[in-house]
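A single protein chain has been removed from this complex, and every other one stays in its place.
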Amino acid sequence: MSKERITAGEARTIMILFIMGSTMIMGAGGQAHTDAWLAILMATGMSVPIVLISARLLALYPGQNLYDICLQVFGKLAGRVCILLYVWYAIHLAALVLRNYGEFMESEAMPETPMLVPMLFVAALCIFVVLHGIETLGRSARLMFNVCMITIIVVLSLTLERMDFENILPVLDYGWGPIWKGAFSAFSFPFAETFLLTAIFGGVKDGKSYVRILLYGLLIGSGLVLFITFRNLFILGNYTMSNVYFPSYAAVGRVNVGDFIQRIEGTVAIVFVICVFTKISACLLAASYGIAKLFGLHSYRTVVIQTGLLVTYLAYSLYDNIMEMLHFASEVYFFYAFPFQVIIPILLLIGAEIKVRRGNRANAG
Amino acid sequence: MLISLQVKRLAVILCSLMVLSLTGCWNYREVEKVTTVAGIAIDKGDKDGEIQLTVEVVDGSGGEDVLNVGSNRITLTGKTMFDVVRKMITQSGRRLYWAHAKSIILSQDIAREGSARIIDWYVRDTETRADIHILVSGEKTAEAVLRNDGGLNAPLSFKIDEMLKNEKSLSNAPVMEIFDFADTVNTPGISSVLPMIYLTEHDKHTTASVQGMAVFDRDRMLGTIHADDTKYALFLRDEIKGGILTLGDYNHPPGISLEIFKNKTKVKPVLVDGQIEIRVKTQTVTVLDEAQFNGVDYIAPKGREEIEKLAEDMLVKKMENVIHIAQTQYHQDIFGFGDRIHKKMPKLWKTLVADWDERFSKLKVTVESDVVIRGTASTKKPLKMEEEDE
Partner (left out) sequence: MILITIIAYAFIALLDQVQTYKDGRKKDFLFSCALGLLSFAAALWVVHGEKLPSPTRPIEQLVGWLFGM
């Protein structure tokens, strides 16, 4: 059994792809319309403390992951409850993201294929990667990130002629209300979800500070999301962006160079699948670690397959239709995720700082 | 290299799984099993509440030659767009394939009653492409335009597509793709326009020609603007990419044609005494490509300035004329002035948007033009350089 260690760069890349996740196709901060970019900037700012908390916890307990920390800070009983909560959150999040992918496939790409089919294939891939451990996930993330970047740049050069930079005007047209709504929405999806990564980043070698890894990951990931938002805005304009379910798909669909290069929406799907795959794998890994810890299993590998399958069935059952998905994502998710993304992390931090201070004093004295 | 039994087994499993997915997706359709649509024409049906759809399909009957693709037309009626589209299966025997459709022609009746409900299906459906061109028929029906042969073997819709692509050299009609139209219908600061398509007779066959534009109030057509004026409307919309400006004509000097190479139109909203005004400034780069008379020496800077001034005056006059038409005849802001106000002065726009149509009609617009003649093509003076003494 390998040691489950990844390099700092791999961790950062996993985080970036995790942030990009299903945001690449669904868009972030959509309630703010033309000011979505502003909402994303604000959300990034709001997420910095969360990311710092994550880094601090990992630094206080080197070599240990979120679950170990939970047990240490909250004790046996409350700690286990905490682990259970995060396991549920990881499973639910994996299912949500998988569902985003499934809805996309069903709405745009293959409407006549039963949703379960593409979802199962991606889930199978995630299960496979997770079975092979986090190093495999790290290495594949690095490779796929490069593929992503190349695709995005190539598509950018093709879409440049369709951009109308004035679409960003007028700024603050709708006032600050929608921008705040968009900011909170972007905060909870996807930025603060990265707290879950604390569960898998226990074994990062390289000795680089966690703060640098996670902060850079956040900023780069957020930068990419911002970039895609701008691209979509410049190509589509306000009306279309608010009216279609998948803005990136619609934006790229307009590319038509010399009647030859057209219908390149497939490239958007490539980026989407890569990001979704990474995010689901990360969540699945987190969930498996948690279950193994909770039940004192020897290795998390024994539960990966079944958990992955359960995630898929859950994803299939989550909503009745795409409208429910949008409603949940825009109205309910922020409140539901708040405890996982803000409350428990803060409590953990406070508890951890106290314990460590006490421990140090005890050692010194 | 020793490969353990486990790994070998795994490899076999993975390969066999791949085979399953390589056979194609769930509902794979061969090219021969679909009917490729080149373009469609939408009219009102004879019965109340019905729409009539004419589809021009690509048909292999033109011959074995790849260049000679034939076309065929099917006309059917139904209650809604999607209803008719599916009914097409009864005549073509197969489902329609939309990926190559190039143009949609609406009849004036449909356009006048509200085009948004007709094109909703086209925009919403996933098999159709949003970058198809949309036009309004200047004839009695849209079907009439689509059905005329034009004496070609190729589908008319592809020819229309080419005409529209070459519009940039002519600039006598706007080029609208369906998503552009959908966007402008929903933007309060600009009224939509669509190119018009007519049939003209030429030695016993009729061909289609695109000229002029239709003016819309949201999605209802109000009327048309003639091709000659449309060019100047395009100047104001900053959609000019080419074309020519003529000064004088065959009988009246100077008989000069300027070829437009580049044009940039800047529209600036200004507040004057609490009232909003629009300042338009166009910058046009041209090349003198024809001189019928030798009255003006355009090589010398003074002569050139004279011609530039002539062009500028003409442009300003024509643009003001088309603004006047839009203001008095249609009361529609087809130039997007409102949208510019929205972008540059959003707070002010909020107070204006409610009755923008009326405000636009009374709007004071000042137009300035700057024409630059960059060259005179390959000859320096007109062919006949001096008048013969009688």
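We just call them A and B in the order they show up, numbering each chain from 1.
Here is the rule we go by: a contact is a pair of C-beta atoms (placed from the backbone, for glycine too) under 8 Å apart; a residue touches a chain by one contact, two chains touch by 3 or more.
All values reported here derive from a predicted model rather than from experimental measurement.
Interface note: of A:S209, A:S299 or A:N360, the residue touching the hidden chain in the full complex is A:S299.
Touch with the chain that is not drawn comes from one residue among A:R12, A:H33, A:R56 or A:H92, which is A:H92. Taking the complete complex into account, residues 92, 116, 295-299, 302-303, 305-307, 309-310, 313-314, 316-319, 324, 328, 332, 335-336 of chain A touch the chain not shown.
FYI, only the chains that are shown with their structure count from here on.
Distance from the chain A centre to the chain B centre is 42 Å, each centre being the mean of its Cα atoms. Interface residues of chain B, counted against chain A in their complex, comprise 21, 25-27, 99, 126, 129-131, 179, 182-183, 186-187, 342-344, 346, 349. Within the complex, the chain A residues that touch chain B are 107-108, 110-114, 117, 121, 166, 169-170, 172-173, 237-240, 250, 253-254, 256, 262-263.
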